[in-house]
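Removed: one protein chain of the complex. Kept in place: all other protein chains.
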Amino acid sequence: MNELLRRLLFLPEQASSFAADVDRLHYFVIITTFIASTAVGLTAIAFFIRYHRRTEEQTTPHIEPPLWMELLFFGVPLSFFLLWFFIGYREFVRQQTPPSDAMDVYVMGKKWMWQFAYPDGPNAINVLRVPAGRNVRLLMTSRDVIHSFYVPEFRVKKDVLPGRYTDQWFNAVTPGRYQILCSQYCGTGHSLMRGEVIVMKPQDYEDWLAAQKHGLVTKQDGAPTGMDAAPPLGNLVAQGRRVAADEGCLKCHSTDGTRHIGPTWLDLYHRREKLSDGTLVDADEAYLTRSMMDPALEVVDGFQPVMPSFQGKLGGPEVAALVEYIKSLRSDAVQTGPSEGPAYAPVRVR
Amino acid sequence: MAESALPAKELHQPEEHGGRHSAVPYFVVWIALLGFTALTYFTGTAHLGPWALAIALCIAVIKSGMVALVFMHLKDSSGATRLVFATSLVFMALLLFFTVADVATRFRLATPAGSPFGTERSQPAGLLEHELPEEE
Amino acid sequence: MRLSESDSSALAGAQRHLSYLEDGTTVMSWLNTRDHKRIGVMFLAAVLFFFFIGGVFALALRMKLLQPGPFLMDALSYNRLFTLHGVVMIFLFLIPAIPSAFGNFVLPLMIGARDVAFPRLNLASFYIYLAGAAIAIFGMVHGGADTGWTFYTPYSSTTPTQVLPILLGAFVVGFSSILTGLNFIVTVHTLRAPGLSWMRLPLFVWGIYATSIIQILATPVLGITLLIVAVERVAGFGMFDPARGGDPVLFQHMFWFYSHPAVYIMILPGMGVISETVCAYSRKNAFGYKAIALSSLGIAFVGFFTWGHHMFVSGQSTFNAGAFGILSMIVGIFTAVKVFNWVGILYRGAIAFRTPFAYICGFLYFLVFGGMTGVALATTSLDIHWHDTYFVIAHFHFIMVGASMMAFLAGLHYWFPKMFGKTYPEGWGLVAASLIILGFNATFIPQFLLGNFGMPRRYYQYPEQFQALNVASTAGATLLGFGLLIILIYLFIALRWGPRCEANPWGSKGFEWMTDSPPTTHNFDEIPTITQMPHDYRTHEAPGVIGAA
Partner (left out) sequence: MPHELSSAAGFEGVPEELIGHHFSSLGRQTEAMRLGMWLFLATEVLLFAGLFCGYAVYRFQFPLAFQESSRHLNISLGTLNTLVLITSSFTVAMAIHYARTDKPRAAALCLILTILFALGFLGIKAVEYAEHFREHALPGKYYAAEAVKVPGAAMFYTMYFLMTGLHGVHVIAGMSVLSYILWRTLQGRYSSRYSVGIELGGLYWHLVDLVWIFLYPLLYLI
């Protein structure tokens, strides 16, 4: 019965623990509605036939409904509606409050891609791996506009808001690959902002996690979109700090605001720099990347053009990590940049 | 023009504004308004803590009630106009109630960074890396 | 000397038999008119024009969705298309359609008044509507916004496309809606004919009165919300800017505080038209008149309590979702009561199956189907799967295009003889009605299934498994478009060359049929005294002028 109705209504697979309950309420509502509306339809058609107009001068009696009939018209639908509501709302509350033993995964929606980060390490683009049969809680935030994390097979959906967290949870029952869709309009790439949830057997998941830890898996999970390929291990800011130390940037650039051989990186992001030839430039990502690759082109006023070019020495991910690191260096003034995502930190909330 | 029954809910005509209209009520209300402004000034600047908002709003409601009833002649105007003014206030309260109720009962981390019960993110960055105190 | 009643009728004596159409045929007499009937006809023309434009956008969208991949247009123009389809259809067609076009024309006739309370304000509201529409068209021509008709921030405040003109256009059209609502409320309160108590008002007047309450109380909140987004785009600081602690969900609260009552602005006048036409064509008194009238007011007031059901998954708190869920169930009851009472009207009536009656059947079917899916959506747990998918699109199109447009067409055909004194071809009417009902089902039932299947809305490219249903839906859409085209054609022909008809072709005892059609400029020679309920068919006596002094 469940399978027949599910297939009849084009409902996707019931791959999470509460999908079956949701669909059961769905069937209850649809069947009652069909019965009630066919009954109303048939009475209407019966009246059409029984009381069609016979002569032009026909007169009709003045009929007022008795009070009991009006109360019936009011009471019967109300009781059904409230019954559905209580079943539905109990289910809704169960879906909205994640169990405390849930495994946390941090989701960051960014213009047209999903980025997943597990608290103890690996993060991935557009591919979320979860063990089957385990409660998984998603702590989600957005880097720019509102997105919405939607997996039809799990019957889960929650908007992802910039500047704050929203959370939702699911317990994927059957292993397999399920599509993640963005269901809140977010621009031209809204329909391409798709990801994948790979539900694995618990043992496979443990092996994958261990492999990720040791960095053996060089291939980045899922096709990295050209815009923002995050390095495999650790979050971007930590990665940027490591690259800055290794490449010797910190020998000339201070990160605490003091003047050094090069301009300080504190509050550098979106600062209006006066160049040696007097023009003003806004220190955004483009400027930072250009000054890494061709430092002599735009020298800040009052500094010597001694910086070596890093053309060919720094790959795309390292440059992105450095830019993220520079963006995170901000004095305690009120935030002036765009709403940045939260740093990934284990957050214990009952 | 035959005399005929009034429409059932006829708007009663306000009494004719002949010469007997006195200006005394306006003066009284003016003085009262000045008095209440002084009252709200002192209660406002004296730090009363959580009660400040409630007191200030009560005084504001009293003042606006006086202006509406006397200055705007709501006292002697028809039922329909009073109903209109009352419903607009009811619907303003409705909008405020549900919106603030939403913000108040939201998932704790869903409030923005920087609000007192906001995310840990609002603390200085250094604190994040330490392990959080176990008891929540 | 004061203008006594007898003088005014002597004054009108000269143009006694000139209908409002013949009373001055220069363009200026139309553009500078104070006559509520002419303003109604001008609104009808403007509204139909924008309905046509919105329809063209809809067909373009459906064409693109034939293919899952890029086809016919790029992502940005697709996004602009569905935004403009939404804005044009809602702000420029559905909200003004029945209240401003038919309400303007028929309301004064129904309550025995010569005109609305503020005729100049009525004309001003028409020109404000045109100004708003012009600003919106200016925005469309310059590319148009790609934010969706809901303008959710922070996308709407950061996208580089032409959002500002569309925002200001909607803001200005909102004023026209407020002024129309204000005019009608004052008219119903102060200009009722003697003997016309509140419980004798025709049900259409109840529908328009309830709609005007919503227009007055809800539109200003939309005004301030769009204004704040416009300020955020222009001046750079805004209430909803997340980087400064602003709350995008607050925008959704304030937007839906207007937009949910707005969907009742769109459906309540339709219900008013249906109450009138069901009584007229089944020649029967309104079964449960008090229940239908009071549930119109009920929908108007309780409609303000339920806006949160648009935001169940948008980060709103669980408590609020429950509160809004229960209140949404209560507002659903009023519609159910109305449907049962409409079916009750048919009992022991004398039903004549004409074109408007075909639209009534369509209306009832779509209202029940759409309404029940609305109730299903309001059970919060089902909404998680359905929100922002094609299920929701099918739900509101069932109510908007199904019920509200069917009522608009029923009213158009029912009052066509009253407004223009011509009859439309009955045969073609029935053909077009069945085509539309068939086409509509073929368009939107596949979309319900798409929603169940999990296809999100506003998708330029969609996964392959959704293609079959999308193709079926597009096929239905072309049939629907074709059906509407037939109506346009035969109504235009009937207008130009149609046979003149007698004053009351349907033999209806609605109050608006008391005057001859098309009515004279001053509606009534003598203001009638109303002594009984509308649609009282117990006596056969020709439905002439009742109780004229």
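The first chain written gets the first letter, and so on, giving A, B and C; residue counts start at 1 in each chain.
One rule holds in what follows: a contact is a pair of C-beta atoms (placed from the backbone, for glycine too) under 8 Å apart; a residue touches a chain by one contact, two chains touch by 3 or more.
Please read these numbers as outputs of a predicted model, since none were measured by experiment.
Asker: May I ask which residue of C:185, C:336, C:494 or C:514 touches the chain that does not appear here?
Answerer: Per the contact definition at the top, the residue touching the missing chain is C:185.
Asker: Of the residues listed, C:24, C:143, C:223 or C:505, which one is in contact with the missing chain?
Answerer: From the options C:24, C:143, C:223 or C:505, the contact with the absent chain belongs to C:223.
Asker: Spell out, residue by residue, where the missing chain touches chain B.
Answerer: 1-4, 6-7, 11, 13-14, 16-19, 21, 23, 26, 29-30, 33-34, 37, 40-41, 43-45, 52-53, 56-57, 59-60, 63-64, 67-68, 70-73, 77-78, 80-81, 84-85, 87-89, 91-92, 95-96, 99-100, 103-104, 111-116, 118, 122
Asker: Can you list, in ascending order, the chain C residues touching the missing chain?
Answerer: Against the missing chain, chain C presents residues 2-3, 5, 8, 113-115, 117-119, 121, 178, 181-183, 185-186, 189-191, 194, 216-221, 223-225, 228, 231-232, 235-239, 241, 243-247, 250, 253-254, 522, 527.
Definition applied: only the chains that are shown with their structure count from here on.
Asker: List the centre-to-centre spacing of chain B and chain C in whole Å, with centres computed as mean CA coordinates.
Answerer: 34
Asker: Between chain A and chain B, what distance separates the C-alpha centroids? Give it in angstrom.
Answerer: 39
Asker: Can you pull out the residues of chain A that are in contact with at least two other chains?
Answerer: Within chain A, residues 161, 163-164, 166 contact more than one other chain.
Asker: In chain C, which residues are in touch with two or more of the other chains?
Answerer: 242, 245-246, 249, 315, 318
Asker: So in the complex, the part of chain C that touches chain A is made up of which residues?
Answerer: 74-76, 79, 146-148, 152, 154-155, 158-159, 242-246, 248-249, 282-285, 287-289, 291, 312-315, 318, 321-322, 325-326, 329-330, 332-333, 336-337, 339-341, 343-344, 346-353, 361, 364-365, 368-369, 372, 375-376, 378-382, 384-385, 387-389, 449-450, 452-454, 456-463, 469, 507, 536-540
Asker: Which stretch or stretches of chain A touch chain C in the complex?
Answerer: 9-12, 21-22, 25-26, 29-30, 33, 37, 40-41, 43-44, 47-48, 51-54, 56-65, 69-70, 73-74, 77-78, 81-82, 84-85, 87-89, 91-93, 95-97, 144-146, 148, 150, 152-153, 155-159, 161-164, 166, 179, 181-192, 194, 335, 337-339
Asker: Okay, in this complex, where on chain B does chain C touch?
Answerer: Chain B reaches chain C through residues 1-2, 4-9, 11, 80, 87-88, 91, 94-95, 98-99, 101-107, 110, 112-115.
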